[in-house]
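Missing here is one protein chain; the remaining ones are kept as they sit in the complex.
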Amino acid sequence: MTYEPLAYEFDVAHMIDAMVLMFGFQLLYQRRMQSVLRSFALQAVALAAAAAWQAHVQRAPHLYATAAIALVFKGMIVPFALNWLVVKLGIHRNVETALGIGPSMIVGVALVALSILLVLPVTGKATALTRESLALAMSVILLGMLMMITRHNAVTQVVGFMALENGLILAAVGAKGMPLVVEISIAFSVLVAMILFGIFFFQIRERFDSLDLRYLEYYRGDRQ
Amino acid sequence: MSAIVWQLLHALLMVGLAPLVTGIVRLAKSRLQGRRGPSPLQPYRDLYRLLQKEAIVADSASWLFRVAPYLIFTATWTGAAIVPAFTSDMTLVPAADLIALVAMLGVARFFTALAGMDVGTAFGGIGSSREMMIASLAEPAMLMMTFSLSLLAGTTAPAGIGAFVLKGGIHLDVSAGLALLSLLMVAIAENGRIPVDNPSTHLELTMVHEAMVLEYSGRHLALIEAAGMVRLLLYMTLIASIFAPWGIAQPDEPAVFAVTGLLLFLVKVVLMAVALAVFETSIAKMRVFRVADFLGGALLLALLATIFIYVSEAV
Partner (left out) sequence: MILGLLPQVAWILGFPLVGALVLALLPAWRWAAWGNVVISGGTLVAAAMLLGQPLPRPTRMFLIDPFNIYLVVLTAFVAFTTAIFSAAYISREAKAGQLDAKHLRFYHGMYQAFVFSMLLALTANNIGLMWVAVEAATLTTVLMVSLYRTRAAIEAAWKYFILCSVGIGMALFGTTLVYLAAQPVMGEGELAMAWSYLVIAAPGFQPDLLSLAFVFLLVGYGTKTGLAPLHAWLPDAHAEGPTPISAVLSGLLLNVALYALLRFKMIMAANGQSMLPGPLMIAMGLSSVSLAAFMLYRRGDIKRLFAYSSIEHMGIITFAFGIGGAVANFAGLMHMTMHSLTKSAIFFGVGIITQNAGTKHMDSIRGLTVSHPALGWAFLVAVLAIAGLPPMGIFMSEFLVVSSAFAREPLLTLPLAFGLMVGFGALLHRLQGLSFGEPLPMRGHAHPGFALSALALAPMFAHIALVLVAGLYLPAQLVDWFQRVAGLLG
């Protein structure tokens, strides 16, 4: 028994998705490490709101679990753990950027335009996910990738990756009726990724005395 | 006939209410900061006091210095007069649109900046250059926002957009939300509010707007301060008329609607004043070079608002 959402329910869903995207932009905008973590936490909270709303609209209670996972893991535990790592490892508080903040934002808008262009040919006839939600999710994914590319620090690369995963979950919760298997697995992968990242940070810091990824590139062993 | 009456009433309301609004903002900020704060009628008294005083003009000032306050006040007041507050049945409304509004505010800003540089002090120069930098980013953002809204509503007039919203044309649209966010950011920048500029600072090196008017005194200063207050009310009215136009009487409606519209307008303005005070209290002032990023963000939000129209099947 499928349930067709009303027009206003779509609107609210789009607004929440747009908030996730805005927090993605805010991630690109920040100069301080702790602001980055705070923006990421906000994005995760917005994602949880989106999942919860979809759970209500689609009459799919398992999405409440997704919302809870997003809220607890990504909204609380991950920023807290990363903050602890930042403090403990004494990572430099400023975010060094490969591309300035202004140009990053411009590229971000270009990526949003690109997502919309990609999605436009897909007609809106009774798809499980509206064009707008798909464009928004794809934009969040691309912004996460942009963040990973334009930041030097390992912590911000991790945050960029998590932002990318936020976009993936946004797409998945919007798709009507997608089975929970994928959602649990996404959560699982986040958890494992966190553990791995933590291990790596310690190892990288141990070896390189810094988490600036430019040091890592020296050992690119192809120069032989 | 009634259109002219409403127009005159509206213009008088704008200039009469503006100091009260500023007073409310200041009072709310004081209370939030734990002080008792001045009475909301204090700005009236300040303006009256300034009008009584002698206007001292520097030797090196030109004719522009004396003329500028009048021009600034006139341009701002005209802008305020054309944005509908409680009724859109006013004579000037058909000729009014957002682009003209931006132009008028631009004229006011232009003369302020010139006046700041006129006397030749260093601080005036700082203020003028910072103001122009902010303007160079804020104006495109405002125009971009105008484009996105007019693409949705089919007209650039605030009255027209308001009418479109009242008819149910824009509900919870992502584009409208982004445009609102952009307008709020521009409004903060244009009015010289925290986080862009601190209106009550006495540190000249951190000033933007205040630095340009450091040399003014007496009736000139009264006019400029009044213009600033009117500008704040203008932006509030603009936001209300576009994004919360409920209560604005339309041309074909009976006069009593205008009265209820007026009451609603007062409520909206008070709410926005308090919200502004809360916002200013909760955030710190940005460093000047970050203002460019902030306004760049506003511009990009407006750009996104325009882009999103195409995906939301509204066009």
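As written, the chains take the letters A and B, and residue 1 is the first residue of each chain.
Here, contacts are C-beta pairs under 8 Å (C-beta built on N, C-alpha and C of every residue); 3 or more make two chains touch, one makes a residue touch a chain.
Bear in mind the structure is a predicted one, so any value in this text is a computation, not a measurement.
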item	value
Visible chains in contact with the missing one	A
Chain A residues that touch the omitted chain in the full complex	2, 118-119, 121-123, 126-129, 134, 137-138, 141, 145, 148, 154, 157, 161, 164-165, 167-168, 171-172, 175-179, 181-182, 185-186, 188-189, 192-193, 196, 200, 203-204, 207-208, 216, 219-222, 224
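The criterion applied here is as follows: only the chains that are shown with their structure count from here on.
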item	value
Chain B partner contacts - residues on chain A that touch it in the complex	7-8, 11-12, 14-15, 17-18, 22, 25, 29, 101-102, 105-106, 108-109, 112-113, 116, 119-120, 124, 131-132, 135-136
Of chain B, residues touching chain A in the complex	171-174, 177-178, 181, 292-293, 296-297, 300-301, 303-304, 307-308, 310-313
